[in-house]
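Let me begin by handing over the structure; questions about it come next.
A protein chain is absent from this complex, but the other protein chains hold their places.
Chains here go by letter, A and B, matching the order in which they are written, and residues are numbered from 1 within each.
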Amino acid sequence: MSLLELHQVSKTYGAGPSEVHAVADIDLEVDRGSLIAIMGPSGSGKSTLLTISGSLEEPTSGEVLIDGDSLQKMSRNDKARLRRRTIGYVFQEFNLLAGLTALENVSLPLELDGVSAKKARLAGIAVLEDLGLADRATRYPDQLSGGERQRVAIARAVIGGRHLLLADEPSGALDQANGEAVMRMLLSACKKGVAAVVVTHDAQLASWADRVVFLRDGRIVDQTVPPPSAESLVQNVPQP
Amino acid sequence: MTSASDPVLDLRGGGTGSLAARRAVMRWAWRLFRREWRQQLLVLALIVVVVGAIFVAAAVATNNPTPNNLGFGTASDLASYQGAVPHLSTKVAALEHRFGRIQVIEDETLAIPGSVDTYQLRAESSHGPFSTPMLSLVAGRYPTGPGEVALTEGVASALNVHIEQLWSEGATQRRVVGIVEDPLDTLDAFALVVPGQVRNPTEVDLLFDAPGVDPSTIGPNVAHVSSVALGAANPETIILLVAVIGMLLVALIAAGGFTVLAQRRLRSLGMLSSIGATEKQVRAVVRTNGAVVGVAGALLGALLGLIVWLIYRPALETSSFHVIGTFALPWDVIGPAMGLAVVAAYVAARRPARIVAKVPIVAALSGRPVEPKRVHRSAIPGVVLLVVSFVLLGYSTAGNNAKPHVPLLVGGLVALVSGVVLLAPFFLSLAASVGRHAPIATRLALRDLARYRARSGPALAATSISVMIAVIIAVAASARYGNVLDYTGPNLASNQIVVYAPPPAGTQLFSPTGSSTAPKPPPMEVLNERVHEIAEALGAISAIELEQTNANLSHAGPGRNWNGPIYVATHGLLKAFGIASSQVDPSADILSMRPGLSGISKMQLTWSPPSGLPDGKVPNHKSPHSNPNSCGNGCLWNPKIEELSQLPSGASAPNTVFTEHAVHALGLQTSLAGWFISTVHPPTAAQIRNAQLDASKVWGMSIETKNSAPSGMEVIDLATLAGIVLALAILAMSVGLIRGETAGDLRTLAATGASSTTRRTITAATAGALGFLGALLGTVAGYIGVIGWIRSNSLNGGISALGNVPLANLLAILVAMPLAAAVVAWLLAGRQPPVIARQPIE
Partner (left out) sequence: MSVKHALLGLLSEQPKYGHQLRQEFEVKTGDVWPLNVGQVYTTLQRLERDGLVESDEADSEGPQKWFRITAAGEQELARWLMTPTDLTVPPRNELVIKVLVALDIPGVDERKLLQIHRRYLVELMQQWTRLKDDEGQYDFRLALVVDAELFRLDSVIRWLDAVDGRLKREAPALRAASAELPILRRRLAVRK
């Protein structure tokens, strides 16, 4: 059973002549431990696909299953619980809440769930240590660099055993080195069992994924096949 | 990666309603406030100022009036005797036997040598059971034996003695051992001796407690301490009422402010939702912020009020002539006011909290919320409430009753205010549809007002309420002051003084401590001499004799009754006011300057006829209309009244006089009432004091000068001005909030070539439209309130009493105020709003 399943998901805005099909007839399956990239030009519906998968928006038709449970049948509060315990979302920018330290930001989903502040902090420290950010725990977001902020956001997205990570252009505002660091972090999270779906328009970042899904005009038009092992590549290098 | 399977930490939470979750939400709300308090400065400052003002007003209002236990100390009853009391010890023993503890205070009035000022030689125990509040030691110590005395500051300096000096009073020598004062009356001048030292008392007071006993059953000279009246007249109640209204206005303005704040935080709140906060938790963030603002505002406001009070208190002590404790603060008003501030802020944040929590998460995150659903606000609930208010107010003061039925009155006012609040959004949509044909800048302004109701609705409601209060006061005052029977207003002009002659011998005198009869007054020459002295000292140009009659004028119909003295139109009086005899109708009975008096029916003149006249006959009265008007011996219906505007208008001045014709025809008896003095310039306070002292040399002679009662015009103008200023202040705060956040259209306009003129026009149109709509709604609601209240209130004359419309004031409210708002907005709108344009959330 896949962690995330989309069956014939469509989303339409407006009605009549001004109708816009953001996404149409999407079928997608994401397993644990896999890193999926969704590529497409702007307006292709990548972000909408992600928000629907993340329970932030409802599809006009079709079904979304997370851990086998259909989102349609869930109330707003159930979906909120899902976001606290299962789904982690990372945006391109402004992920963190000003006024709270990095540690408080990371442990916030747990605290909202009612976990005592003390336990939540311990969990938060553990996650930050895992990601090499423990020394930034007491800084406020405006005291962190862009790359650090994104990595703290990822920490918050995986705390408490959350295993579906959805990222919308997580490296979009970062330079090459920081962007790579973010992708490496996502990859290492996947190695520990998280399923990650990353939306991006950047081929270099998409190339970090196990599978790249191509979206155009709201539809999936193509997917890459899993690559052969790395060694075979080196033989194919053209001669100088 | 830490996960739920982590053996070390059990991360199952207690749910979103648990304490940990609540604390997390509150922590973030508090951190946000700490970071962004500057953005909430407007609302915070508003609450601080209002709470501070209520603090100071309550403190002053409760401490300014003369303490009600003046003379009583802690006793509840006082038996007062003039002069020495025969068998005093027996009386004291009897009262003691009946009521327990009793304290005796004896006063002997002594004159300060070489002066007309007097002081009391007071025998009072410094540790008596009831007198503690009335004695305090300023310096030295209390007298403990016969040869010792303590003086008040004023007496000590007048007698030129200091502590440790010997002082001779008559044959007695005493040593001055201390300086004392009466905290309840710092003007009180006395020399304190131990009990038993006063041989010829002028007054003896017995203090005791007789709970539940009617004082008149104890004796004719017994009085009970007047309790602080609960009810409308109590200043604390009034301040509390003002506090409630003030907090209502604060809540309305704060609602707009919190809406703007929630809008600015939309993205963060969306982020909170995306990591799993429920709608309830998101709402809690905004509401907690409201509560924090309320608490901070209440505490800071109380602090501000305390500081102002500490600075002002000494001045108040001096001006009110009694000692005021530093912390003698009416916490039963200030406490609730502070609580109200917190409640108002919390309630104001509720609707913005609900609105922002309902925004779809994706829209909130992108900062581009969806177009708000077009909610068709119906006008019906508001109209219904206004009708209810109309009915309730009418029932609250039915008939000739002066005392209103308080619950109905309160209910009517609450319904009135609620009706205004509910109707405000409807008025806004009216504005938009009316402005459809206006030029584009105005059209935009009106459309924005109608669209973004969560912030312009409360602003309109607040403006309307302040106008409504002003209109109610102005119209009600105009009805009250327009009543010519129960004449109210300033008693005299500032250059007019009335000197009252002593009452004739044998007149019954009533006082709280008993009744007595008046002694024979000194002969006319003495009186005239005194008046002459007084008039000269005041620089008077004339002193007219005032004669009164034994006739009473009354109004036998519903409504108010006649109030005010009626003097006689002597030749001298008419001449003094420039009334030629040709102007006086020979058949007129009464001359008056009260406008409209001649047209009032059911007026009745009664007097005790001179003895020896046959019954039923009105002697010497040949004119035909008097006979059918006779209502018996000493009674006349509808005396003929002629209006002459030259007569003075003061309530204590001869604004209404009997003609000599009436005096003769009706056989009225006249006697000297006093003298009416006009000066060139208004007398100074020193001159007035001297005149008072001069008059006091003759027993029963007194002086009346202009008091501080405002005239009707002053009340109406003050109310109008206050209402306009308050409305402009509300507009200033609200327009800034409204325009600052909806500048998106301005960008579009600017791109098509519009300039700062457009920005100014839009802001001015917003301010002017809000001002006019507020004035309109407020005036309509105010009239509904007043008409509802007065329609069955015959005491105040019913609806016809509203005939005097204060037109100029209404025009000022309806026209000048919105214009002023528009002009000021135009002038101030030149600068770019510092806030970057965002789409509002509602």
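Rule of thumb we're sticking to: contacts are C-beta pairs under 8 Å (C-beta built on N, C-alpha and C of every residue); 3 or more make two chains touch, one makes a residue touch a chain.
None of the values given here were measured: they were computed from a predicted structure.
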Exercise. Where does the absent chain make contact, in terms of the chains shown?
Worked result: A
Exercise. Which residue from A:Gln72, A:Ser145 or A:Gln204 sits in contact with the chain not drawn here?
Worked result: A:Gln204
Problem set entry | Hidden partner interface residues of chain A, rising order | 39, 41, 184, 187, 202-204, 206-209, 212, 214, 221-225, 227-228, 230, 232-234, 237, 239-240
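Quick note on the criterion: only the chains that are shown with their structure count from here on.
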Problem set entry | Residues of chain A that touch chain B when the two form their complex | 51, 54, 56-57, 76-77, 80-85, 88-89, 91, 94-95, 97-100, 104, 108-117, 119-120, 122-123, 126-127, 130, 156, 158-161, 163, 189, 192-194
Problem set entry | Touching residues (chain side chain B, partner chain A) in the complex | 1-6, 9-18, 20-21, 23-25, 27-28, 31-32, 34-35, 267-268, 271-279, 281, 360-362, 365
